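With one protein chain removed, the remaining protein chains of the complex are shown where they sit.
Should a chain be cited, it is by its letter among A and B, assigned in written order, with residues numbered from 1 in that chain.
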Amino acid sequence: MSQHFPALIIVIPLFSALMVTVAGWFNKRLCFPISLLSLAAVLYSSIGLLMQVLSRQVVQYRLGGWPPPFGIVYEVDYLNSVVLVLVTAVALINLIATRISVVEDFPDKLGPFYTLYLLFVTGLSGIVVTGDAFNLYVLLEISSLTGYALIGMGKEHAPLASLHYVFMGTIGASFYLLGIGYLYLVTGSLNMVDIAGILPKLYGSKVVLIAFIICMTGLFIKMALFPFHSWLPNAYADSPPGVVGLIAPLTTKVMVYVMLRITLYVFKPEFSFASADINTAFVWIAAFGIVVASVLALSERRLKRFLTYVLIAEVGYMVGGLWLANRAGITGAILHIINDAAMTLCIFLAAGNILRQSRSDAFEDLKGLFRKMPFSMAAFVVAALSIIGVPPTCGFFSKWYLISGAIEAGQYVFVAALLFSSLVNVVLFFRIIEIGFFEPLDDHHHQAPEITRREAPMGMVISLVAVAVGLIVLGIFTRDIVTKIIQFAIPEGIT
Amino acid sequence: MVPVVSIKPLLAVLASMAVVPFLIYCRKPNLREAWTFAAAIIKFFIVVSMAPTILQGIPIEYQVAEVLPGVAIRFYVDTFGLLFALVSSFLWIITSVYSIGYMRGLNEHSQTRYFCYFALSLSATVGVAFSANFFTLYLFYEMLSFATYPLVAHHQDVEARSSGRRYLTYIVGGSIGLLLPAMLYIYDKTGTLEFARQGILSGHATPGAVKILLLMCIFGFAKAAVMPFHAWLPAAMVAPTPVSALLHAVAVVKVGAFSILRVITGVFGTDLLNSLHLDTMLCLIASFTIIAASLLALNQDGLKLRLAYSTIGQLSYIVLGAALLTPQGLIGGMLHIAMHAFGKITLFFCAGAIFVATGVRNISEMDGIGKRMPVTLACFFIGSLSVIGLPPCGGFISKWYLVLGTLESENLLMLFVLLSSSLLNAAYFLPIVYRGYFGPPNPSKYGDCVKEAPLWCIVPLVLTAAGSVVLFFLPQPFLKLAQMTVKHIFMGP
Partner (left out) sequence: MDTLISIIVSKYNYWIYICLMMIGLYAMIVKNNLVKKIIGMNILQTSIILFYVSIGAKKGATLPIITHGHNGESHAVHAVDFINPLPHVLMLTAIVVAVATLGVALALALRVYSQYQTLEEDEIYSQIEMSRKK
């Protein structure tokens, strides 16, 4: 069984999605347990794969037994195994944490909801494990389409926001497809390792250059890098609570993973980082994106919306980290994929808890939250500290590598952007913490008026607190993560 | 000397963190207070138990975890760290007694939250004292910043809110905006962050870079309130007085000053700074703060505000001690951490006692208060003597060493600065005492009866005042610790 882990990662959720649809027709209460079992099995497989990679370096799985480059091959190495564990873990935790709010929001649509959920996870896991460029496109579209549908299930302006996301996402995916088309045109192959072998002779060709540019543009659109970010705030802010904790931490990070894969493994660093000017240009774009997103976040008065702008800024961290073209920067980018997914999950789960218990998420309605929901707010504070970058939470350590890499590369503009974003995050998050902390008091020496404890249900709180603890654990074990996994995920040529 | 490995530093840090769950879940306030006491006493005893080893010149170290390749959370207890830890942990015990009297006397809200964050702040303070490298120092420094925010904003009214904001802006702005890039730059250039006897930077950075890094560190440690990054300190006086007392007269601001000293000696190194003649720049920055703060203090009517500006000035004495880059100067600076702590905390305790007993905050309303609260005012007098630097109080000894330091480095301008600021200190403290005893009492407030603040408040301030006097006659072990530190820095192990 364990040699089939790569295939199981795709097959289990796919078939479970079908089972959930059918089960939904008979007994809605079966949907959650099936999804839970399926995602647990997927998580188990992905951890198993990680163990295999740690001992063997690369796990290659040939679908249908066809050898590469003719068949579709799933190649799991250091880079994807850790991202895979991340994807499956986040999906599982979000499933458990949002069970109650999903049942409340969609009582008669549980079957379709969990089907879409599982298909989304299928798509993302596939993107991470696949070694075939076109297969990646297919899985990309699977996850995108299910994502659109999941987001469209929200209230208010969700359908419109999702429709805009459809447009932008399709442009992005189409550009990626076009880029792959160009690569196929010149190399005749769709297998990533194979393309990487053929390309070095063709580095001078304009087609290859255009392929790179178009692929990157497509990916930038899908990961909401400035200036292609306009779809993200609306789409994520209006999405239903069960969905945002799944999509927000994962979509952009998996797109960053694809960018890493293409830049470091398909096109190889000799090509991607050949021109120092282009590297600097990308770093500047990323820095600019960080600053703009942070500033835009300042003007938001609603919790979920401003969190989406923080998310856009985080994308800038990772893109800039990659284009620093040194080991520290790329380590920072990969580490930030892990850390940012965890932090985003935590903060959106906390925001979900808050939204459930308050009327709205406008800042004015968040008074006295520390007394009302102490555990959720405690987790919120931990996640906020991580996003700000305070040790020993994990967010500090990815910033450490990113800033070190930037200093080493002499990119002080990026350093300034990172520090600026940290400081703006302090302002942003402490605004909320202040409002939650300063409940109205009649006289500051008398006892506070009784604000009743109205914490979210236990299941939601426990998962949230577990993730918050995880943020600190991830921080303390940074050294192990870096030396055992990330170090090997970066190609050797980079210093 | 080969260091001894012992888990005691970690235990000292954790002693107060571990007590937090008990504090939260206690139903009875008396039990809660008992837990705080227990934690404070345990912490103090752990710190004291390390003293014999340290006094023999054997440091204690303990590595908690290596969190980044080559960078670990590590503790290294040396003479200087022990000095600071002794002062903080001892004064926590006393402040806890005082807090009980103050908070109950005013029937303050959210006392559990107050005691919890207090405990966490002390953990962070001891963590800073025992840090072995810049990273650990930064970690506990940040922890202290965030743990003290709820204490500063305790009253939860409009004033507290804006002070809290100002507090965070200066402190976190300094640490993330200045310290973090400086630390990473140093790590990039030297490959290590461990504090070394004569610093780690020499040979790895250009003189221009060293100068900029030094400035970033001095101002980045905004807790040391070096001007112009001082404005948070007067604003933070809206907090309850025991918070102001311990944190802003002993823990928070001393952490800032301690960190500056630690970084100057451990990262930059006195030799490097001397060879680049950066002592002049440092001395000027420090003396500007000393004089400006003393002048500003003269203008303040609020007692706590006046004390705040006084603290800003006194902190820069410590920075000045380091800036002189001579053995006697450094001894003076390090000793001043201890002496000023005892003196200032007495003054703040008195200010709080006056508020609890009479509700008065402004100096202009304190004429004749001696009739009502003679003991308090007497202790205030002793505290101010210590801060001014007159015998028979401990502050005299630290000022003495500072003066010796200026003579040693032949810096007569600094001598002038020291002497004139002492005069200014006298000018803003002694009139309070004089008018308190001899001024015409405000009849409606101060009757003839002696009615001091509750006993819980009075006993601590008498103790610390007595402590100031005792330190004059017996400056050990602080003096010995400072001397050992300086000997180690200048003359090798």
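Details
Simple rule for what comes next: a residue touches a chain if its C-beta (ideal position, glycine included) is under 8 Å from a C-beta of that chain, and two chains touch if they have at least 3 such contacts.
Remember, it's a predicted structure, so these values are computed and weren't measured experimentally.
Among the displayed chains, contact with the absent chain in the complete complex occurs for A.
Among A:21, A:174 or A:487, only A:174 touches the chain that is left out of the view.
Listed residues A:5, A:78 or A:148: the one in touch with the omitted chain is A:148. The chain omitted from view is touched by exactly one of A:157, A:201, A:301 or A:454, namely A:157. Annotation for subunit A: contacts to the undisplayed chain at residues 134, 137-138, 141, 145, 148-149, 152, 157, 159-160, 162-163, 166-167, 170-171, 174, 177-178, 181, 184-185, 190.
Operating definition for what follows: only the chains that are shown with their structure count from here on.
The part of subunit A that touches subunit B in the complex is made up of residues 385, 388-392, 397, 399-400, 403-404, 407-408, 415, 419, 422-423, 426, 430, 434, 437-439, 441, 444-448, 475-479, 482-483.
Here subunit B touches subunit A in the complex through residues 65-69, 73, 106-110, 135, 138-139, 142-143, 146, 150, 153, 155-157, 160-161, 164-165, 168, 172-173, 176-177, 180-181, 184-185, 187-188, going by the rule given at the top.
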